[in-house]
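Excluded from the complex is one protein chain; the other protein chains are retained at their positions.
On to chain A.
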Amino acid sequence: MAPKSKKAPATIADKTLVVDNGAYTTKAGIVVASGEPTYDNCHVFQNCIARSTRDRRTYIASELDSCKDFGGLAFRRPVEKGFIVNWESQKAIWEHELIGSAKGGPRCDPRETNLLLTEKPNCPRELQKNCDEIVFELFEFAAYYRCVGPTMNAHHPSPHSSSTVPQECVLVVDTSYSDTTILPVYSGRLIQSAVRRLTVGGKLLTNYLKELCSLRHYNMMEETYLLNEIKEAVSLVALSEQQFASDLERTWKGRLGDRKPLDPSIVVDYKLPDYEQLIHGYARPHDPEKVRKGRAAVNHPREDILTLGNERFAVPELLFNPGDIGIQEVGLPKAIMESLNALPPMLKAGMLTNIVVVGGNALIPGFMGRLESELRALVPSQYVLGISRAEDPIKHTWLGAACLASQPQLLKEVLVTKAEYDELGSTLVARRFAGER
């Protein structure tokens, strides 16, 4: 929560559009004053415009739900590294999903609605300014608050108390599509100097898997959509570096003349979609005989199989060992400690008891176990470690922001109205969002 502004508006609209605008998906929904928002109020859509060279159609955001052929689909994404850089495409997507008649969309009228919009930490100021100008001068929202998305997780009702004030200490780990960020939040306010970022996010993992599969199996460099589906279906995080090493043995083919059978308890065969009979592929345990028969295509349609071994765990391993591909950053557990070590001991102790993990990569099986055990080894024994994954890591930041938006007295303090913007201009408005007075 930003500090109290001197000029709180007298009255505000009772409807707020809450938008957690991600590079991969956007999470959006209308929240009414004093309502009790839930995950179900959140509309999730792909934040992109896609073009198919096969059916020559262009798909805007949720229109992709009706797409039947994802082969060679090309994407245009308005958000890069987590920041809105292309307003031409972002405007088209918002008009389609937030204002227009997209299925499940909020269909709001901006002039009668407040906007609560999230951004990634460390956003370049020029991009913030562009965003504020578009929100007020183009969409003309009634009032608006721009904030660092993950900090909104402090506004979930605390498990320890029933009060409506933000939780005192929350360390948010947001491992999402663009990157992974670590944010200590004190009473709803971000401690900026201790924010840390890892280059590795879901996008890099998908692209890495695409590169590996294209080298080892088929050329799949134009199949981003498919590789993302494969990644979500097969990825797992090794429980420890020792487990990683033994998994590497279990998935090794052995030497020429001394072949080792691939372990079907870890190696999988992914049946690739043909976009005629099968739109979405699936994984099954590796069976060399079945692969051979499928390829032979006698008395049945040909089966295209992608056999995946060490790719399953070597790809998400980058979150813990970015150095495996030469990225000069420590892994996530050490980066969390780096952030905490920038805090006074009392705050460090408080943050350690309440680490909340959000973002899609938190759903990879094994991720939380590996993170917790490696953190435990790094945290001095006198500290208590409390770490949990949000119930729905993708919608949790949205719901936190929705909790703030549902409390009129808190919302009033942070909103800037259109009239105030017209009077103050974008520079002063940006300062107010930054907590400067």
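Here is the rule we go by: a residue touches a chain if its C-beta (ideal position, glycine included) is under 8 Å from a C-beta of that chain, and two chains touch if they have at least 3 such contacts; residues count from 1.
Basically, contacts and distances are computed from a predicted model.
Peer 1: Among "Ubiquitin-related modifier 1", "Coatomer subunit gamma", "Cytoplasmic tRNA 2-thiolation protein 2" or "HIT-type domain-containing protein", find the name that the UniProt record gives to the complex chain excluded from display.
Peer 2: According to UniProt, the chain not displayed is called "HIT-type domain-containing protein".
Peer 1: Which of A:38, A:341, A:373 or A:388 sits in contact with the chain that's absent?
Peer 2: A:341
Peer 1: Please pick, from A:80, A:112, A:232 or A:391, the residue that touches the omitted chain in the full complex.
Peer 2: In the complete complex, the chain left out is touched by residue A:80.
Peer 1: Which of A:12, A:33 or A:92 touches the chain that is not shown?
Peer 2: Answering carefully, the residue with contact to the hidden chain is A:92.
Peer 1: For the chain left off this view, which of A:220, A:314, A:410 or A:429 is in contact with it?
Peer 2: Residue touching the chain left out of view: A:314.
Peer 1: Of the listed residues A:70, A:144 or A:208, which contacts the missing chain in the full complex?
Peer 2: Result: among the candidates, A:208 touches the missing chain.
Peer 1: Where does chain A touch the missing chain, residue by residue?
Peer 2: For chain A, the residues touching the absent chain are 23, 49-51, 58, 60, 74-77, 79-81, 83, 85-89, 91-92, 95-96, 100, 121-127, 130, 133-134, 137-139, 160, 168-169, 178, 181, 186, 189, 191-199, 203-204, 207-208, 211-212, 215-216, 241-242, 244-245, 248, 252-253, 255-256, 309-311, 314, 321, 323-330, 334-335, 338, 341-350, 353, 382, 384, 434-435.
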